[in-house]
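With one protein chain held back, the other chains of the complex are shown just where they sit.
As written, the chains take the letters A and B, and residue 1 is the first residue of each chain.
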Amino acid sequence: MPRYLRNLIIALIVIGVLYGLDFVFQAGLINPYYSRILMLCGISITLAVSLNLINGFTGQFSIGHAGFMAVGAYSSAYFSVNYGVNLANSLGGGKLGWVVALTLATIVGAIMAGIAGLAVGIPSLRLKGDYLAIVTLGFGQIIVVFLNNIEAVGGARGYSGIPIVKSFFWIFLIAVLTIVIVYNIVNSAFGRALISIREDELAAEAMGVNTTRYKVMAFVISSAMAGAGGVLLAHFDGYLNPKSFEFIKSFEILIMIILGGLGSIVGSVLGAIVLTILPEGLRGFAEYRMVIYSLLLIILMITRPQGLLGSSAAFSGLRKRFKRFTEGPSGTAGSATQSGTSVGGENPR
Amino acid sequence: MSTFLQQLINGISLGAIYSLIALGYTMVYGVLKLINFAHGDVYMVGAFMGYYLANGLGTRGAQALGLNPEGLIGRGLLGGGTLEPSLITALVVMLLAMAICAAIGVVIERLAYRPVRKYSRLTALITAIGVSLLLENGGQVVFGAEPKFFPELFTKRNIDLVGGASINSADVVVLIIALALMVVLQLIVYRTKTGRAMRAVSFNLVSAKLMGINTDRIIAFTFALGSALAAAAGVLVAIRIPRIDPLMGILVGLKAFVAAVLGGIGNIPGAVLGGLLIGITETMVVGYLSPTYKDAVAFAILILILLFRPSGLLGTVAQEKV
Partner (left out) sequence: MKRILIASFVIACLLSACNPQAGGGDKVRIGVFMSTTGSTANFGISSVNGIKMAADEINAAGGINGKQVELLVQDDRSDASEAATIVTKFVTQDQVHAVIGEVASSRSIAAAPIAQNAKIPMLTPSSTNPEVTKKGDFIFRSCFIDPYQGAAIAQFAAKTLGAKNAAIMVDRKNDYSTGLEKVINETFAKFGGKIVATQSYQEGDQDFNAQLTSLKGANPEVIFVPGYYNDVGLIAKQARDKGITVPLIGGDGWDSEQLYKIGGTALNGSYFTNHYSPFDTDPRVVKFVNDYKTRYNSTPDALAATAYDAANIMFDAIKRSKSLSGTDIRDALQATNAFPGVTGTVTFNQQRDAVKPIVMIEIKPGGTYAVKERVNVEGAAAPSTASAAAPPVKAAN
């Protein structure tokens, strides 16, 4: 069977499974509280996996992820409110119309966030380590300040009236796509260049890797995916508030990937799930909830500093495992790994 | 002109407080290369310690110290003519709060940071965020989430200056104490054996250890010193603007951190310079442009400076070894 055909079939199966699950959710067979948390997990997965590309695989220290998420969320919300609703209605207002409108909204959000990523990335990725962190943090704060002042999107009052789309299918489709994209990037020549930057930037440069270009590319992709995560959030409650995108949100995403294990996709997924459920799970502790949350975080860092699912060592182990059972979900995984090995020594420029 | 002068004074007062907090960030960064995100929250704890101490001292404690409790509230610096009672109380409150926070800083370092020191810096950073969240959330449980109002330790009044500007006596006290603390810090770091050890650790931890310096002790000392300064800033802020709440450290901490980076993180005069610069810029932006973009402008300046001087204003460019 040709590879593309196999990939196509796998993709169709994934879509079919998601669609089936979506039907289960629509039918209300699952408690909406659980399904809400599950969907929030899906959004978190998108955000965490995308941040892992820049922090975990490229080794660049970005803590302004919420800023890109905000760009995606607000631009897509603006699109949906002003054009999307009309578009969906002009296409009959049915499922088809909404699929088109939402797809466009997602593309708008991702592209705008990607542009923001480009604008921030080009000047700031010349900086290293903590300085990059501070610039991204500063950018995130600046975005929030601006959102507070843009009347067209509600300013400080928040942006309400965004069409609400609580779709399990859509959220997890984006999450799976993010995972597939990151997985394929990591296992390609491009990804090897990124990892070489993480391991030793000077050596990578000496080997002919155009480090700035690769870093910016990774940053833009990561930002665009964060933007897509923002799109999901915008249409989840139909309400956005600049307060939701302050640096504490960036920290939350950062904690997810570090808790899960930097440079591990499965780790990011796990970290996203654990940290989304944890505050809900601790609800019984009333006012001590967040105290326990922060204590658990510290204890976890002390006892498992490499994260729940190990670090680079665990990553290589995971990759082997992945090879085994992700001939499955990620579709092109097999081919990517192979082409990755074959061009490993090639100059990725 | 008088407005400008007034804004400048406002800015310097605000900047002095940022500077004090920035010093703690910069020192810890100097020795551990750790962005201690919990530092802003130590400043908050300092303000609350001051609050409880001031309320305790105001009644019984003052008599125990042989002070006249009436003077605590009644007479003030330059106000009633006598300097002693109220200002001394303010100093006692501040010094005790500093001592308590120094101890808290050491405990935090011992329990949370030392165990992760051998791991990656990101682990340490997340631990710092964890400690920060713990202090904020714990503060909301222990102190209560609603804002508290700091008692007036001395009567404030305006002192008219030339050109129609005026300066509040609280600002004078803040400036004098901040300046004094910075001088003391400078003396500790550059004139004492411990200070020399601190600088050695900051320069190279491993070599310092090989030279027989007890690095653990020096790091703990650095945390104590930084936390004490944060506590002092907390009490000084509360004297100047008497509202405190458990989340007050987040934004101020972030700005002080920005100040430290602006001046060149790890550099002590840089932290002071950065703090003043942020304080004055912020005030000028609020006064002459739009206050709404205050935070954005502070960060924008930071970003611009970093792009042209990647190690901050006074930072040294570390040559990367191949």
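One rule holds for everything that comes next: a contact is a pair of C-beta atoms (placed from the backbone, for glycine too) under 8 Å apart; a residue touches a chain by one contact, two chains touch by 3 or more.
The model shown is predicted, which means the values in this text are computed figures rather than measured ones.
Visitor: Would you mind listing the shown chains in contact with the chain that isn't displayed?
Guide: A, B
Visitor: With the full complex in mind, choose from B:10, B:89, B:222 or B:311 the residue touching the hidden chain.
Guide: Per the contact definition at the top, the residue touching the missing chain is B:10.
Visitor: May I ask which residue of A:88, A:209, A:274 or A:301 touches the chain that does not appear here?
Guide: Result: among the candidates, A:274 touches the missing chain.
Visitor: In the complete complex, which positions of chain B touch the hidden chain?
Guide: 3, 6-7, 10-11, 13-14, 137, 140, 145-147, 149, 156, 158, 168, 237, 240-243, 245, 247-248, 251, 283-284, 286-288, 290-292, 294-295
Visitor: Suppose we count only contacts with the excluded chain; which residues of chain A make the list?
Guide: 31-34, 36-37, 40, 148-149, 155-158, 160, 164, 233, 236-239, 241-244, 266, 270, 273-274, 277-284, 286-287, 289-290, 308-310, 314, 321
Note that only the chains that are shown with their structure count from here on.
Visitor: Can you compute the centre-to-centre distance for chain A and chain B, using the mean CA position of each chain? Integer Å is fine.
Guide: Spacing between the chain centres: roughly 36 Å.
Visitor: Enumerate the contact residues on chain B facing chain A in the complex.
Guide: Chain B residues touching chain A: 33, 35, 112, 115-116, 119-120, 122-123, 126-127, 129-131, 133-134, 137-138, 140-141, 250, 254, 257-258, 261, 265, 292-296, 299-300, 302-303, 306-307, 310-311, 320, 322.
Visitor: Over in the complex, which chain A residues touch chain B? Could you list them?
Guide: So the residues of chain A in touch with chain B come to 55, 61, 123-124, 126-128, 130-131, 133-135, 137-139, 141-142, 145-146, 148-149, 202, 206, 247-248, 251, 254-255, 258-259, 262, 287-288, 290-291, 293-295, 297-298, 301-302, 305-306, 311.
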